[in-house]
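Below: the structure, in structure tokens.
A single protein chain has been omitted from the complex, and every remaining protein chain is retained in its original position.
What follows is chain A.
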Amino acid sequence: MDTVYSHYAWLIPIFPLGAFLILAAAGRGMRTAGSVTAMAASLASLVLSVLVLLERLNGRAAEYNASFDWIATRGFQLSIGYDVTNLTALMLAMVSLISFLVSMYSAGYMKNDDRITVFYAYISLFTFSMLGLVLADNLLMLYMFWELVGVCSFLLIGFWYTKPAAKAAAKKAFLVTRVGDVGLLIAVLMLFWYMPEHELSFSAIQNVFNEGQSGLIAQGITTAIALLIFTGAIGKSGQFPLHVWLPDAMEGPTPISALIHAATMVAAGVFLIARTYSIFEASAAAMETVAFIGAFTALFAASIAMVQKDLKRILAYSTISQLGFMMLALGAGSLTGGIFHLLTHAFFKALLFLGAGSVIHAVHTQNIHEMGGLGQRMRITAWTFGIGALALAGVPPLSGFWSKDAILAAVLDEGHPLLFAAGLAASLLTALYMSRLFFLVFGGKSGAKTGAKTGSRKVLESPLVMTVPLVVLAVPAALLGLVELPWEGWGKLGSWLLGSTYSPQHDSSAVVMIMSTAVAALGLYIGWLVYGKGMISRTAAAARLPWLVNVLENKYYIDELYRYCIVRPVLGIGTLLVLFDRYIVGGAVRLAGGLAVLAGKAGTRMQNGQVQTYGLLTAAGLVILIVAVAGRRFW
């Protein structure tokens, strides 16, 4: 079938870029006009993305690629271009939809901020970069947009730049992700030199590493490349041990947390691996690493989320944990599972963050212990948040259930009982911390606590511009799971993404479904008992296992570990080098200069007008001459 809209896919990121340029140039003169410009641009992107997606849903549309020289000389070529495949079309639609909804929501959330135009400029720049990242047809171009989304994330985390915490968080986010980016950069360098014809395009990568074996590139190199790419993904997607920046990133405005740090940018790591999946498939060691890191992160972050007090940080740890699930899926060989969960998670987590923003907007605190009883005051927020929470907890038939189930089934089928257990445990914790969160924020009697802790201000539901996006997001959060059901013929997403080779059926689907449902129910029930009904004391765990709670509250002391093992030593080396530079290098220079001055002074002293001194000098000179002339014979 002929592709029409795919040819114009390059326009999708151009709209928000245009909005960014207009906002950056027109500056502070605009307020409403600024937000409208940004929204219009992301709406235009959304419409075109949906058209592209519909075109591809027909199934017979050929993949579309267009590429141009970026640097081309006789010796080498680097190109830029764009690729429209099923995966990219799906991502485009998801990114532009969430971007549009967040833009709309921000019009309410950021209404009173002086720098709302700057905010929209940054959001537009981010949307452009993220869409560019998705469309990129080669790894170098992806890397460039990868860095750009990182910078936008940095700018938006530090949006309230006068707050020292925001400044520190922005810096931390940039530096920690940069560690991962260096890995990705080295992967690009390696691919350039090891790929035939120095090709970096994804299609060429797929051809070379096809079917999990490449005769062209040695196994060790393949593993190294895969692991370096994964390093980039670890940084961006907040996987252990580079997850530390993501919770701090919650210093940014909440709509940003929804857009960048939940739905799109942090999922870029998963997308990257999906895009270069053939390299990973060619290396069992790399796959194993991805799976283990993913499973560990899923469990690790979920355990921290259990005890945090900050509404947004809990969601941030939950994001880290869910990204771990996606990595686990990819590592276990289930590309569909990873992408499926990426999609469902994008919607329900964006929903949760926007709901959290709605709550914060109303009560002006982020501490969940200062909230309560909001369910009656903020009905739309509470209902939509509840849907999101249930989807995240994996309650059937909401979207999160199906995608998590697909992952767990794939893991069990691959024969990783340990990883399966970790995933299941993480699911239990997920249900537990979400019910804790939900009951603490929305449960309880209205007004009792909230009134006391937030002053006498009346808590009101957020304006329509903020609640409409919540409702819109609640639909896919609830229903999106239906695109991929674990029965023969119902795996529409997988067969569309992977073509005929895909079979959705896992032998253990039924068992897994029962187990994961039971686990989710158990988690929710315990949470309800503790935080909803109050049958079990909230401090029971803290009283029995104080050290455990302490470790969890301090996030396993990872930040401290980095401070004492990396940051301080690097600064220490810097200080040593400062001294070295000043006293050794500078000293040598001063010494050389001093010697010259000294020689000059000595010479001056000789010129004292006394015949004896001159006589001595003459004699010395004569001796030197004689030695030189006579000595030459023996040389």
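Everything that follows uses one rule, which is that a contact is a pair of C-beta atoms (placed from the backbone, for glycine too) under 8 Å apart; a residue touches a chain by one contact, two chains touch by 3 or more; residues count from 1.
The definition used in the following text is that contacts and distances are computed from a predicted model.
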*Chain left out of the displayed complex - its UniProt protein name, from "Peroxiredoxin family protein", "Quinoprotein relay system zinc metallohydrolase 1", "NADH-quinone oxidoreductase subunit M" or "ABC transporter permease"*: "NADH-quinone oxidoreductase subunit M"
_Identified contact with the non-displayed chain, of A:Phe192, A:Phe292 or A:Tyr556_ = A:Phe192
*If the hidden chain were put back, which of A:Leu577, A:Ala599 or A:Ala619 would touch it?*
A:Leu577
_Sole contact to the chain not displayed, among A:Asn58, A:Asn112, A:Thr162 or A:Thr539_ = A:Thr162
_One chain isn't shown here. Among A:Phe174, A:Phe280, A:Phe348 or A:Phe385, which residue touches it?_
A:Phe174
*Which residue, A:Thr73, A:Asn112 or A:Thr539, contacts the hidden chain when the whole complex is considered?*
A:Thr73
*At which residues does chain A meet the chain that is not included here?*
69-76, 143-145, 147-148, 151, 158, 161-162, 164, 166-167, 170-171, 174-175, 178-179, 182, 185-186, 189-190, 192-193, 570-571, 573-575, 577-578, 581, 585-586, 588-589, 593
